[in-house]
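Partial complex: the chains shown occupy the same locations as in the complete assembly.
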Amino acid sequence: MAYTIYLSGEIHSDWREQIKQGIFDAQLDIEVLSPITDHDSSDNVGVEILGAEENNFWKDHKAAKINALRTESYIGRADIVVVRFGDKYRQWNAAFDAGMAHGLGIPVIVMHDEELTHPLKEVDAAAYAVTETPQQVVEILKYISQA
Amino acid sequence: MAYTIYLSGEIHSDWREQIKQGIFDAQLDIEVLSPITDHDSSDNVGVEILGAEENNFWKDHKAAKINALRTESYIGRADIVVVRFGDKYRQWNAAFDAGMAHGLGIPVIVMHDEELTHPLKEVDAAAYAVTETPQQVVEILKYISQA
Amino acid sequence: MAYTIYLSGEIHSDWREQIKQGIFDAQLDIEVLSPITDHDSSDNVGVEILGAEENNFWKDHKAAKINALRTESYIGRADIVVVRFGDKYRQWNAAFDAGMAHGLGIPVIVMHDEELTHPLKEVDAAAYAVTETPQQVVEILKYISQA
């Protein structure tokens, strides 16, 4: 009866750890998948493995494609994609992941502060739950994991 | 040999009109689909048709769901989705549309200024072309429409 | 830019005609598909064409399968499925159609009186709009059909 969930979005707070801890504490049978959350490593992986680029566009391109190998594999095997939008940065990749999950027919749980409601309305409208805290996500996971 | 394209994203400049004019001038056999680009109308359609809401979350929700009836139908029938990111607003719906197209296997052309390259790297990496101007999009459409 | 819509559900009021009239009045480019709405004809078609049955179960079975040839073809080609629940009868076929559309990834608009909100909550939750009147459906269709 296990679920596989993918945790997409913000990488500058510990929301993923809080969800994992909540899953561990409640002994839920849930596999948690995440992107690479080390910012520098994620930005530089393309040129580090595949060779330097003078143009930053191609540096970013090569890194983003390698990260997509992980991201798209994990989203594709998830039962639920949880997407967190923080209060900083544009986080277009989070919205992109949410759209991809929606296009693949995989349900999305969104997490963000109330003040982002209006700019995120299209993402929220596609979501199965709009949360504000990791605790709410854990409560949902506990609820849907009952025997 | 016609194409159907969907123009997603920024609604505060005339980039859609420039693309349409370019298609018209070049007499390309291309059907152009767009979202509702009237900002107020798009924000209020939910409560205007389906009844008032005290909570803005639900006001936005009802509007976004009605807009999605059009957006998702149009993206689903497009051969190519063109997504423009402007220099203002967060435009998460644009990234969401790009992700949805990618999830559905529909190729994406992105349009944005060079300064957005880094935050848009995941979206760009999934794109078949990264452009900066409507003229470049028209040139691509002219190229792929040759007899 | 046309849409194809399928009108599922209640057959004992004139809601389909009201929607068709609204589409006609607003000159919308929308194709409207419907099931056979003649109750007797729909109930008896199986035995009338394929031969009598002693057991009513098989009489119903043969009729329902022939009706499904139309229903499933039409739902499969619809951009939007509108499902109306009236105040009489159990209308399980309406909920079945809504579920089928959802399973196929086709968006649903639901129409029913407010008093049915609780028993229809699962259907409503999957819908892109929950309406009470044919006029609201027409307003939505007008909105999403703007040039």
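Here the chain labels run A, B and C in written order, and each chain numbers its own residues starting at 1.
In this text, a contact is a pair of C-beta atoms (placed from the backbone, for glycine too) under 8 Å apart; a residue touches a chain by one contact, two chains touch by 3 or more.
Here the structure is a predicted model, which means the values were calculated and not measured.
J.: Quick check on the homomer: 3 copies visible, but what's the full number in the structure file?
T.: The complete complex, not just the displayed part, contains 8 copies.
The working rule: only the chains that are shown with their structure count from here on.
J.: Indicate which of the five shapes (line, ring, star, complete, other) describes how the chains touch one another.
T.: line
J.: Return the chain label for which the distance between chain Cα mean and whole-protein Cα mean is smallest.
T.: Of all chains shown, the one whose C-alpha centre lies nearest the global C-alpha mean is B.
J.: Between subunit B and subunit C, tell me the centre distance in angstrom, where each centre is the average of that chain's C-alpha atoms.
T.: 31
J.: Need the CA-centroid distance for the pair subunit A / subunit C, whole Å please.
T.: 37
J.: In whole angstrom, what separates the CA-based centres of subunit A and subunit B?
T.: 23
J.: Using the touch definition from the top, which residues of subunit B touch two or more other chains?
T.: 65, 67-68
J.: Can you tell me which positions in subunit B touch subunit C when the two form their complex?
T.: 31, 33, 36, 41, 45, 48-50, 62, 65-70, 72-73
J.: Once bound in the complex, which stretches of subunit C touch subunit B?
T.: 1, 3, 79-80, 107, 109, 128-131, 136, 139-140, 143-144, 146
J.: Please give the residue numbers of subunit A that touch subunit B in the complex, ascending.
T.: 56-57, 60-61, 63-65, 67-68, 71, 85, 89-104, 114, 117-126, 130
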